[in-house]
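A single protein chain has been omitted from the complex, and every remaining protein chain is retained in its original position.
The first chain written gets the first letter, and so on, giving A and B; residue counts start at 1 in each chain.
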Amino acid sequence: MKKSILAAAVLAGGMIMSGQVLAAKTLVYCSEGSPEGFDAALFTSGTSFDASANTMFDGLVNFKTGTTEVLPGVAESWSVSEDGKELTFKLRAGVKFHSTKNFTPTRDLNADDVIFSFNRQMDKEDPYFKLVNGKFPYFNAMDMAKLIVDIVRVDDMTVKFVLDHPEAPIVSNMAMAFASIQSAEYAAQLHKAGKETDLNQKPVGTGPFKFVGYKKDSVIRYAKNDAYWGEKPAIDNLVFSITTDASVRFQKMKAGECHVMPYPNPADIAEIRKTDGISVMQQEGLNVGYLAYNTEKENFKDVKVRKALNYAINKEAIKQVVFDGEATIAKNPIPPTIWSYDESTVDDSYDVEKAKALLKEAGLENGFKTNIWAMPVQRPYNPDAKKMAELIQADWAKVGVEAEIVTFEWGEYLKRSKAGEHDTVLLGWTGDNGDPDNFLRVLLGCKSKINGTNRARWCNEDFEKELQAALLSTDPAVRTKAYKNAQKIFKEQAPWATIAHSTVFMPISDKVTGYKIDPLGGHFFHNVDLK
Amino acid sequence: MFSFLFRRMLVLIPTYIGITLIAFAFIHVIPGDPILVMAGERGLPPEKYAELMHAFGFDQPLWKQYLDYVGQLLQGNFGVSFVTGRPVLDEFFELFPATVELAFFALFFALLIGIPAGIIAAVKRGTFFDHSLMTISLTGFSMPLFWWALLLIVFFSGYLGWTPVSGRMSALYFFETPTGFMLIDSLLSGEEGAFKSAVMHLILPAVALGTIPMATFARQSRSAMLETLNEDFIKTARAKGLSPFRVTIVHAFRNALIPIVTVIGLSVGVLLGGAILTETIFSWPGIGKWMVDSIFRRDYPVVQGGLILIATIVIIVNLIVDVLYGIIDPRIRRQGH
Partner (left out) sequence: MNVESSTNQTQQSAMMAMLASFWFEFRQNKGALYGLIFISILAFIAIFADFISPYDPIEQYRDVLKLPPIWAEGGSWAHILGTDALGRDMLSRMIYGSRYSFYIGSIVIFFCLTIGIVLGLLAAFNRGFIENTIMRLMDIILAFPSLLMALALVAVLGPSLENAMIAIAVVFIPHFVRLTRAQALAELGKDYVASSRSMGASTFRLMFINVLPNCMAPIIVQATMSFSSAILDAAALGFLGMGAQPPSPEWGTMLADARQYILSDPWMMGVPGLAILFTVLSINLIGDGLRDALDPKMKTAKG
């Protein structure tokens, strides 16, 4: 322990040690908040995924770090049946769960662990289902219980998922945090001891790091998993130092108290770039921020009005003010990093005259009154919705449209906008698995109008046809073509003003090598080394 | 003394019922549906929603929910956090020592500087020292705390680099914290440099949080001293030729203690309120930050339980202050003579 501290002090303070001490490498990550817990299936926030699935767990498949490409995880290989309704995973041999203070595994990972990890999220009799009253938000939101008819244990190392209907993105979904593989043996032990909550509080996984301890709202400590089946991490210790304020995080980086930090203030980025010893990595995020017109409201039934208001918005100003210039203006409802993105789309450029002309055609040359809903919280796709709303409000005023800014507490905001009480609403989406379906169907599909995630309350037959065609096919060419067509229909019909795809920034110490930004918004450290 | 205590405790019963009612009412008239907040942008199918409403008991009539809640409270069950799934009481006891440590040193700092400064100002009334001290303390008293805390960070941590920026302990150390008090635990851990790290982390937040109480103590002890210095028995003592130091400290200060103890008692509420801002800014893992986070996250059981627990602390402290009165009240003492 002492050795590691000395070595770490060297790293942090930048002092030079004359060195027989064999340095243990400790990487400190200034995380943005406290995890809700360490069982990823129970939560939806990226903060919790970073602390659990992304460090300590594997899925049947994993995303290749820095991409949305799917790689084998604890499953070596997989196959899909002809009709797309059966998905068979062949498990990797010799995958070991972590040995921790309160658990020593007696066997390697096998089919039981996989079955347990999913069954507990849908089997009402499972003690872990009962423990949280079935509150598995991702599993529920994705309607997995309906999709998965049965999970069959073919043999010790083979598992077969029987599906209700074919769904193209299912393999990618298996790489998501909620599908992390838990140890059935550990769970059974805890159940016997009546300590089921420890599954969430003293996690055991198969991932590159294992859990050492958590001091609430303060620090999480991990150690390298020496028995990891894949490439073992180069660092010995990983520390999450929880620091909620972005300016304070940067101060800590500057003082050498941490090596990597997420979510800098957009305003600080120029300053961070100037700081010695720190560089800023960046990548386009897999997200979209948009303003949805409620197409069921009188004024917004007319596509001309929607188009007109699109022309009236000065997106360049939004980019400069809200994102400090660090974002990509959005023209499609999916981000450019996703496959099937339609490059040929022409955006509704800022053109006040055209907007006025269109409004006149729609018979609204004298303008009208409406509202803009702005969410009260920072989201990855929109760092400051109120500021954005203020800008749009000023823009629309120039074409005679008088908009009032409305905001509610976050939960209330989601509830009311889901019910369609808004005229126009600012919202956004961060991709879960890199599939266009995860954007287009969830946000603009007819069924989502009923679920409420389609905030434009827009249901277009032609658009829906393209989505269905893409969903039922596994041929990438067919799917790409269908999604491109869907994007064209979207642009003509303008149910949204697409605003921006934010850029992801990671200030990172020059001592750190090998860090890659994850397009899905996670933070991974197993490929990272310290100089 | 015991009958006095007993009477005080009896009065607490209706107060306590009021406190639970208020905490309960807060949560149940608060807008925002906790189940939808948990689901986020992704939403929830309606049948699942109804199922969860039922599971958490939100579909019961309010009065029944309240009675159930009080029943649980009486068994020492403060509910389970929506967010972390842990019992509220466990979380409270994990975080409470951090707040106590912070508030204790803030108070210590405030007393150490505030009271001597106030006494000296009273003795040297009308001098330059008196005037400047009163101006400084009034400025401290008028300081927007969150602004002051940020200034301290930018100057001492950012510009001078003397103190760490936030948190309680360098992230490089990791040891068991049996007491929860970092100063003690760091010594127990035997880790080299851990104690120093704990002290360095404590300085800025304690100064920030202690500033307003310090100003209050300086002002209060000055005026209390002025008043007693004017009383007859002090004049007599002076006339008897006792040394000025003896007159000030032994006679006058003892009598000035009552209003000062009152202010210290009252400042516990101020400290807990200030801890909300201080802990938020310094990422200090205590109950103030816990409450703010929980209010923003709509973590109903935590806000509800936290309000009751914090009110309990305030009440206990007030009780102690009342008892202290009995001990140092000069009338009681004079009667004894």
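We adopt the following convention: a residue touches a chain if its C-beta (ideal position, glycine included) is under 8 Å from a C-beta of that chain, and two chains touch if they have at least 3 such contacts.
What you see is a predicted model; the values in this text were computed from it and never measured.
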Sole residue of A:D112, A:E185 or A:D268 that reaches the chain not shown, by the stated touch rule: A:D268
Hidden partner chain, touching residue among A:P127, A:P376, A:G400 or A:G522: A:P376
Listed residues B:V70, B:A237 or B:V292, member touching the removed chain: B:V292
Positions on subunit B contacted by the hidden chain, ascending: 11, 14-15, 18-19, 22, 26, 29-31, 134-135, 138-139, 141-147, 150-151, 154, 158, 223, 226-227, 230, 269-270, 272-274, 276-277, 280, 288, 291-292, 295, 303, 307, 310-311, 314-315
Residues in subunit A touching the chain absent from view: 246-247, 250-251, 265-268, 270-271, 317, 320-321, 376, 386-387, 390-391, 394, 407-409
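Keep in mind that, in the parts below, only the chains that are shown with their structure count from here on.
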Distance between chain centroids, defined by C-alpha means - subunit A, subunit B (Å): 38
Complex interface listing, subunit A residues touching subunit B: 1-2, 4-5, 8-9, 12, 26, 28, 34, 36-37, 42, 44-45, 132-135, 137-138, 140-141, 143, 197, 200-201, 212-213, 215-219, 221, 239, 241-245, 248, 251-252, 254-255, 257-258, 408-412, 414-415, 418, 427-429, 451-453
In the complex with subunit A, residue positions of subunit B that touch it: 31-34, 36-45, 48, 51-52, 55-56, 83-86, 91, 94-95, 153-154, 157-158, 161, 164-175, 177, 191-193, 280-283, 285, 289-290, 293, 298
